[in-house]
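Each chain you see keeps its place in the complex, though not every chain is here.
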Amino acid sequence: RIAAAADLKFAMDDVLSEFRRSRPGARIDVAYGSSGQFKTQIQQGAPYDLFFSADIAFPRELHAAGLAASDVVPYAVGRIVLWSVRHDARGLTLRDLPRTEFNRIAIASTVHAPYGMRAEEALRAAGVWSAVEPRLVYGENIAQTAQFVQSGNASIGIIALSLALSPQLRAQGGYALISDSLHAPLEQGFIVTRRAARNPHAHAFAGHMQTPGARAIMARYGFELPARADRLR
Amino acid sequence: MFSPGDITAILLTLKLATVVTVLLILLGTPLAWWLARTRSWWKRPVAAVVALPLVLPPTVIGFYLLVAMGPDGPLGRVTETLGLGLLPFTFPGLVVASLIYSMPFVIQPLHTAFEAVGDPPLEAAATLGAGPVDRFFTVAVPLARPGFVTGAILGFAHTIGEFGVVLMIGGSIPGETRVVSVQIYDHVQAFDYARAHWLSGVLLVFAFVVLLALYAFQPTRARR
Amino acid sequence: MSTVPGDGLTVRLDLALLGFRLDVDLLLPGAGVTALFGPSGSGKTTCLRAIAGLEAGAAGQVRLGDRLWQDSARGFFVPVHRRPLGYVFQDAALFPHLSVRGNLDYGARRARGDGPALAFDAIVALLGLGPLLARRPSHLSGGERQRVGIARALLARPRLLLLDEPLASLDDARKREILPYLERLRDELAIPALYVSHSIDEVARLADHLVLLEHGAVVASGPLRATLARTDLPPAFLEHAGVVVEGHVVRQLQDDLLLLDIAGGQLLVPASGQAVGQVMRCRIATGDVSLAMAPARDTSIGNQLPVTVLQVVDASHPAMCLVQLDAGGTRLLAQVTRRAWKRLGLAPGASAWAQIKAVAGLG
């Protein structure tokens, strides 16, 4: 059983179907949701074998608490983009956001959502935070943030590149990548949990994530891939 | 103890819960009255439809409302034509969404209470010269008081606690749509348990006082 | 159907309930009290309700004087609250959320203005409600509730009173207080009233007009005196009803007695406030009339009238019979044993003396 951050939804489905082809016997299902909530649940004994977090800090905490059966494996670095369905976002930069046509700007929660925190950092780094803050609306998570934009209620938003590239949203609107120099990296990591210590499938899937095939899928969905060297840290 | 954000959220929540409860009572009463008095075939389907929003997850309701009230949605078009602008991410939008979602908690008890009023006192009032509106206010409403109390309690409490719809429609804008439930949720999600506990505690104590006050309107049983 | 003035109450109604059908066609006087009499379940309450407009399913016509209240043929229907009536419900139907005072005020405040105004304090005093004004109906006794119901209806200044067994759970003493008041209402206010009661005493005392219902249909309807003197009514009814006679007060005697001139003679009657020259109504119960072949002397029986026997009918007990008498124009009804009837050798056409033990002045 896998607990995976919501932003992995599309990539993970593809990785999984590839994995299933290689190991037809394995019964795998994935729960997508909030990384923080998964962390709390695993602390309380939730029956997940692998935990793919959107923020590498959570698996690290679990590892430190002795709840992991593996090292913390970074598997991707997330990127954020400006995205809009009402305007052509291609070519826009954060500095364009104070323009009045962007009356509502959606970002994810800056309190607990990793993508929201990075968005705030980027807006501050670009020097437009105070100008746009009154126009910000906050989504509970990155998917909800995208829905604010998708439904047209927010004219533009900052969402994950993986969502902007997802089959459902790719057709709508356009996006502009936000320079990763404006925010701390969105490192994502996973662990095999303690309860899965003896689960061969779990370890096999952990290994599978390192295969070129899986990495290619991840890259296709807009995740940058950490250097293999990271794994050794 | 509290950040200014917490206090803003508390005040906003109070305002929202009060406005919604009052509106629900005002809007729910005629519908409940109709449901209680009509012999129409439509009665039961309508009553069932009123309870329907409940069965969808709040976030999903919120999503549908977001789309409906958005610039391309039917409701959104109406509000824009009326010059009201768009409702999502505004306080009025929150109010509308909460109204829809908490409606059954007010309608149901009112419906039952109005049915319990029965014909005799209304007939007596009619023979004494009271017209339909008059006897509604002077007989049906006072006799249905327990239903009003129950409806107000459930509506009020549910509006305070619900945040799935609110988050979706409100966008968590401080001072405008970030109510206490969202604030507590944020604290919990951010593992800031101390503040979550504090805020929950205050909310509970406060709600307890309000609920107790509402119960004071509940008549005590007569001796025989 | 009897003939009454055109400003009367016309009630022509047809209504089907579960296992029951009310079908009445009544023309009732526009003033005075009409008693509605009939066994339990005969449709009295249903009839009052339909007149008030509370039975939505009732087809037909209701008209009070020149005001049409209902005409289903023309789809015309004045809603209940626009019909200026006072309804005393069989079960009082007080407002449980209001105090006694609140209940009384409810009707008083909505009084439609064209009915006669009655003083709040007078009615409260009459019905003994003073100490109860602050109470809730749930804290009243059965009779107290009924009295509040009467007061509430009267204070609404109605133009038609519908009284459904208003005195049923009241003791005789209280009834004797309220009845004269209802009589005064009847006489002074000239608003018509429909009065349901199981008590023939009450009916004989109050009513000017009598309607007998059975199984939802009208068995008899007419002026009280004429109807009571009919011998084709059920014996049980006749026995209890007695007859009502009317006369002029000719003299006031000592010992609180009045001398009354009636068709065919004079009667001594306990005074009840009438002055010489006034018309007085009295009830003579069938059981209070005995027959003798000659006037008796040295007896406490104060009234003896020469009469002619008209006819004899069965009473409800086989030992008894009812004898209809003509006292020079006044009809009397005597209940005697068959044995006495035979012993005295009476037959229709025979002459005799009616000894009247008691005459009740009806005010």
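For reference, chains read A, B and C in written order, and residue numbers begin at 1 within each chain.
Methods note: a contact is a pair of C-beta atoms (placed from the backbone, for glycine too) under 8 Å apart; a residue touches a chain by one contact, two chains touch by 3 or more.
Predicted, not measured: the structure shown is a model, and the values here were computed from it.
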item	value
Protein chain stoichiometry for the whole structure, using the labels that appear	A x1, B x2, C x2
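Heads up, the rule we're going with is that only the chains that are shown with their structure count from here on.
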item	value
Euclidean distance of C-alpha centroids - chain A vs chain B, Å	36
Centre distance in Å when chain A and chain C are each reduced to the mean of their C-alpha atoms	91
Interface hub residues of chain A, defined as touching at least two other chains	none
Complex interface listing, chain B residues touching chain A	59, 63, 66-67, 69-73, 86, 88-89, 167-168, 170-173, 178, 185-187, 189-191
Touching residues on chain A, where the partner in the complex is chain B	34, 36-37, 104, 106, 109, 111-113, 136-140, 144, 147-148, 151-154
Of chain B, residues touching chain C in the complex	120-121, 123-132, 134-135, 138-139, 142-143, 145, 222-224
